[in-house]
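Yeah, one chain of the complex is gone here, protein chain that is, but the others are all in their spots.
Right after this comes chain A.
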Amino acid sequence: MKPLRTLAAGKLKGKLAIAVMSSKGGVGKSVVSALLANVMSARVKTLLLDLDVHTMASAKLFGLEGRVHQVSKRGLEPFPFGDKLGVITLSGVVKDRWVLLPGANQALTMESLLAYSDMEGWDAVIFDLPPGLGDEVLVLGRVSDYLPLVVTSPSKVSVKVVEYLLKFLSETGKRPVLTVNMAYYQCQGQVVRPFGDGRALKELTERYGVPMVELPIDPELEEFVGRIQEYDGPVLEGVREITRMLER
């Protein structure tokens, strides 16, 4: 019997669960998770659950550093942004302090965070995961039937390793959506692709039958770190496209 796992699974039952995953780090999972949560919250009550317990990037993106979650009878109260967007992060438990854990503790910590989160009344939960295929993917798989949103950068290394993830996901019967972040930028009306034409990626998505959305590089994004919920630039346009893909 696993009480915390049962509680986490029970809380997630019937909710739309989206796992933002990647094979490599630094490709934009946390940014995409945050923007996706914001876009989705226009329609449904959306909770962003930061499962990257080492980076806790959502706390930095939303300007939550040093703040701690209130704990009520229903668990950890999400940090609210308006009444339809909420964020839960381990940073709100450890108060923006580093976390270093042996593997088994990492999985149990994630399970606790899931179990103790107050998800009552939230329709959708977006999980911002750490990179790669680690414990967190297994932990999440035990408690939810998540929809994977795989993020990659267009660099050759990322593209090569993203195939691992697509293979794993298709083996488990999941139908991922692929996001190529930082695929291009607009310069004086021209589309520039600094990492090449993305042909290898197109081939990959065709091979696995995975829908793909490209997101641009936006240097302005950096200015919204700490208040990402206010960002309304070109990357957000692409993220709206992602929500349409996820709905299909």
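What we mean here is this: a contact is a pair of C-beta atoms (placed from the backbone, for glycine too) under 8 Å apart; a residue touches a chain by one contact, two chains touch by 3 or more; residues count from 1.
The working rule: contacts and distances are computed from a predicted model.
J.: Please identify the absent chain by the protein name in its UniProt record; candidates are "4Fe-4S dicluster domain-containing protein", "F(420)H(2) dehydrogenase subunit H", "F420H(2):quinone oxidoreductase" or "Hydrogenase maturation factor HypA".
T.: In UniProt, the chain excluded from the picture bears the name "Hydrogenase maturation factor HypA".
J.: Check the options A:62, A:79, A:116 or A:184 and report the residue that touches the missing chain.
T.: Among A:62, A:79, A:116 or A:184, only A:116 touches the chain that is not shown.
J.: If I consider the whole complex, including the chain that's not displayed, which of A:71, A:138 or A:191 touches that chain?
T.: A:71
J.: Name, in rising order, the residues on chain A that touch the hidden chain in the full complex.
T.: Residues of chain A in contact with the hidden chain: 1-4, 6-7, 10, 68-69, 71-76, 90, 93-95, 97-102, 105, 108-109, 112-113, 115-116.
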